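This report concerns only the one structure given below.
As you look at this complex, bear in mind that one protein chain is not there, while each of the others sits in place.
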Amino acid sequence: MAVGLEHFLILSAVLFSIGLYGALAKRNAVVILMCIEIMLNAVNIAMVAFSRYGHLLTGQVFAIFIMVVAAAEVVVGLALVIAIYRSRETVDVERIDLMKW
Amino acid sequence: MNLYLLAPEISLCGLAIVVILLDLVLKRKGILAVVSVAGLIVPGAFTLALWGREETTFAGMLAIDQFSLFFNLFFLVMAALVILSSVDYVSKFRAFQGEYYALVLLSAAGMMLMASTRELISIYVALELVAISLYALTGFLKDPKSSEAGMKYLLLGAVASAVLLYGMAMVFGLTGTTHLEEIAQAIPGGGLLANPALLLGIVLLVAGFGFKIATVPFQMWVPDVYEGAPTPITAYLSVASKAAGFAVILRVFYEALGAVSLDWGIIFAILAAITMTLGNVVAIAQTNIKRMLAYSTIAQAGYLMMGLAAVSALGSSALLFFLGAYALTNLGAFIAIIAISNKIDSDLIGDYSGMARRAPLLALALAFCLISLIGIPPTAGFMAKIYIFNAAVQYDLTWLVIIAVVNTAISAYYYLRVVKVMYLEAPPSEEAVPSSASLRAALSFCCLGVLLLGVYPWALLRITQAAVDIFFP
Amino acid sequence: MPEVALAIFLLPIFSFVVISLIIRPFLNKRPQLSWYVTIASIGASLILSLWMLVEVIKAPGHVLPMPDYQWLVIGDTSIHLGVMADSLAAVMLIVVTVVSLVVQIYSRGYMHGDPGYCRYFAFMSLFTGSMLGLVLADNLLFLFVFWELVGLCSYLLIGFWFHRPEAARAATKAFIVTRIGDFGFLAAILFLYAKTGTFDIGELQHLALVGAIGGTALTWAAIGIFSGAVGKSAQFPLHTWLPDAMEGPTPVSALIHAATMVAAGVFLVARLFPMIASSYEAIMTVAIIGGFTAIFAATMGMVMNDFKRILAYSTISQLGYMMLGLGVVGVGVARGAVALEVGLALGVAVGIFHLFNHAFFKALLFFGAGSASHATGTFDIREMGGLRKAMPWTFATFLIGSLSIVGIWPLAGFWGKEQILSQAWHYAPILFYLAMITVFMTAFYMFRLLFLAFGGEYRGGAHVSLRESPAVMIVPMVLLAILSVVSGWLPISEFLGGESHSFFGALASPMAWASLLLAALGILLAYAIYSKKWISAESMRRRFAPLYTIVSRKYWFDELYENVFVVRILVDGIFALFHWFDDHIVDGMVNGIAGGTIAAGREIRRLQTGQLQAYGLAIFIGILAIIAFFMIFG
Partner (left out) sequence: MLENFGYLGVFLIAALLFALTMIMLPPLLRRFGIVPKKPNPVKSSTYECGMDTVGKSWVQFNFRYYFYALIFVIFDIQVVFLYPWAVSLGQLGLFGLVEMAVFFLILIVGFVYAWKKGVLEWK
């Protein structure tokens, strides 16, 4: 039995879940950003797998765009992290709760 | 490929770049606002020049039709109003004024694209263009609250877009295309349970877009972000980005997923009921007016979703009309709040006491907008509610309408409380509250619009009904 | 003619715009201007209304054909706006414009020197204008717009003296409580639209009569509409706002009670009478609620000590009469006891004829209250007394008003009440007896008020020097006094299609004598207790002379007379029970719902922990929930 589409999909699902767990459980904002990257890359895997097995290039193009946009997102994210660190001396998301209720 | 059809978006991005470059060379930053608002005339003119055309270009990725043109105009007006109302707010910044306006313009461009693209990749890119500019704007003040708001918005937004992408991947994998109309042809029949991939895809899409329009349970970010963000940006978030979310939902769900409309219709109906109830009930307990309006926008999103739930030309045109009415009303309320909080430097409802005597016109405008948010005639809010309730009743969602009517009764309580505080309580000081000319212009535009739509709704209804015709050939 | 109709309600609205946009910001040195503008606009509307009345009388079938204009398009049907110029509208126009004009004249004296002078007249103009629009509307949506505007104006005017917290509270209460009814109304409108695809009143009536809509659907729609009327014209159980609404300036109360706010409810039922009467259950509800409210409010009126509160409960009771009148005739129609066309016209005639008369004497009574408090500075009748000598004009006019509301032949009140009673006798005997008892109670509490406030000696602080009110207040009162004598003689009832009544012929019927007798008894009882103090007052004074001289306080005896057995039993007994029920149950339910919602809000709010990752978690729980929903119900 060969490595088929479903294996890649399972891989991407597992990766997505790992990223999700990190995003919801880690306390360091930078690490959360990384975990979100993992989720996005899980999507990329799914996209590329689809395009590879469906013989459509669209998926790969989509993957490239996802990478690019994700990079931009992370840039803004890091900038915000810096801003917060300067004003608060911490990037622990559990202590970033001035606003609630 | 016909670039002319893309002229509004291109010219808008060009304007943004020009503003940034001007910011580098100009000394007097005041000009930037003038340039931005005046520059908005160009894309506006292009939009009007394209009015009435029905074409697609870029291999069917970009559609120019009544729907996208309506939203082009909508977002341009919103951007102009927000910039006008930000002038004296932004003039307090020492640096980064150009960036502020440029980011507003860029996000407007993104919203226009969201409404006019018919292809998943470009939808995603446009959506992120909007989102990233708004993340930056939310954290713009760099004070603890603002940057916390930006942080929360960004991290949750990123998670939401990851979810959205996963949904898109599912749909793409299932149908082998990212073009909406091709997806519509490739959608397998036999309901959702027959093919779980489609179910997962649709649910993830609902979640991803639901984050943008702030429906329960994807609304948790709203209160914190709205409270922390600069007030003009809060206004912008509450109307424009929500409207963009609804625009893209209408596109995707009507053009691509019309085959399974029964299924997502019921999702939206249930979410609408929960959303409006939660928003209204929690809004009652708020003491910060920005936070209260945040919950009120959640409730309004609930009413808006009735238009999605009532899958029909009537429902969607009602939705567009409600969007227009709601945008003017909410923006008016926020502009009044900007002017007032610039002076009294507080967002607590208690500090608005006696505002009727300190700033009669501002208080009157705010009261008028709040009355429109309740939905009392002769305001736009009333017509919008009538129209959307009627659409829901026609679609046999009477239970939903009953819930909505009860919610309206609840909402009257907390909106009127602000009016009561402003009119029926003694002011701490008689000191008058000043407001700049541009802000007054924006505010009076909103109020007049609300009144006009309340008295003569046909002015807008005509356009919205033409706009949604594309979904019902 | 259509231009005239539009001008009638646009003029006062225009005056509102002028006052609030021009006079108040720029000419606030000369607030008098706002008064002139208001008077001019409302006077003009009055003249135009008279013209329209003449036209309508001349028109065949008392209906003027009116063009309508396309307003908006919903779906594929377009909604047309227009005005309805029939006898009902014409009569209501006269009532509203006359009363409003008189009230404005009176207000000049009453509001003189008030800081909110301009604001007051701006709101009054808007109030009148929206009521006129409501009367003229030929389309439910249009009608609802003005309906809400009327509610909004009353909110602003009741809370006019906002420095008084109770004024603010009363205003909010009035607004919220009436809205409860309004939502039923709105739901009914939408429901009817969904069923029939039209908002046009004429079409709806036609559809109801030919039976295109019927059965439970019609019943629910009719009851929904009636719930709106219940809220607006303060019928049980939504009557709680009206007595509190006394916090506003007295002329406002006069306007609200006589012509604008509460009349709207009765008018609505009359306007949609053919539709409501097509459903037996609905019209029965109207009749029962009306009859019950009439007697219920009367019992309230007997135990109050606040001048305006007594009048407020009398208003509620009289409105109950009007609903009863509409209801019983409708019952007759629904039973087929009376021919359809005749019955429909008759019902409207009976209800509106009483409304027409009531408008004048109720306004008059409120002016009396205002004049009295103007002199004494209070509304507590226990601190009044002896005003008869000090304020002869006020007393004379108030006496006429009281006799009229009690229904003494040949004053205005008599005729309307007579018709209602006779109709009730035909179609709903039980309600008829309730109404008869109400006649007695009305007489009792009105004259208790009269004797305590105007009779006897003055019991207030000596520092107040009692003086008759200025002419600008007296003249309107005299005007209204004349009207509340003669208004019953006008052939309004025939004009509306009801029965005619001959001046002396009315005395031929035994029922007239019965009701007059009951009224006389009520007056007599009040007289015995509060004026002559027959019930051993003098003897006590003689027997306990020393004790009296020691412990005598000038209230003492009055309190004693308050405590004589009849009142005591009633107060401690059944009425107190009613009152408690009113305060705790009816009112409590309104407040309780609100309280519950607020508490819920406080709790749910806690979910917003400010923890970013909790929010993220919510997203995924939501996703799973939706998927689960499909797995289970899909």
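Order as written gives the chain letters A, B and C; numbering starts at 1 within each chain.
Following the convention adopted for this analysis, a contact is a pair of C-beta atoms (placed from the backbone, for glycine too) under 8 Å apart; a residue touches a chain by one contact, two chains touch by 3 or more.
For clarity, every value in this text was computed on a predicted model and none was experimentally measured.
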* Omitted chain - touching chains that are shown -> A, B
* **Which of A:Leu5, A:Leu56 or A:Ala79 contacts the chain that the document leaves out** => A:Ala79
* Please identify, in ascending order, the residues of chain B that touch the omitted chain? -> 17, 20-21, 24
* Using the touch rule from the top, list residues of chain A that touch the missing partner. => 1-3, 61, 64, 67-68, 71-72, 74-75, 78-79, 82, 85-86
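We take it that only the chains that are shown with their structure count from here on.
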* To do: Select the category (line, ring, star, complete, other) that matches the graph of chains linked by touching.
  => complete
* Structure fact -> Between the Cα centroids of chain A and chain B the separation in whole angstrom comes to 26
* Asked: In whole angstrom, how far does the Cα centroid of chain A sit from the Cα centroid of chain C?
  -> 65
* Distance-wise, how many Å sit between the C-alpha centres of chain B and chain C, to the nearest whole number? -> 43
* Residue numbers in chain A touching 2 or more other chains? -> 20, 23, 93, 96-100
* Structure fact -> In chain C, the residues touching two or more other chains are 605, 608, 610, 612, 616
* To do: Spell out the part of chain A that touches chain C in their complex, as residue ranges.
  => 20, 23-25, 93-94, 96-101
* **In the complex, chain A residues that touch chain B** => 9, 12, 16, 19-20, 23, 29, 32-33, 36, 39-40, 42-43, 46-47, 50, 54, 56, 58-59, 61-62, 65-66, 69, 72-73, 76-77, 79-81, 83-84, 87-88, 93, 96-100
* chain B partner contacts - residues on chain C that touch it in the complex -> 70-75, 141, 144-146, 148-149, 152, 159, 162-163, 167-168, 171-172, 175-176, 179-180, 183, 186-187, 190-191, 193-194, 594, 597-598, 600-602, 604-605, 607-608, 610, 612, 614-616, 618-619, 621-623, 625-627, 629-631, 634
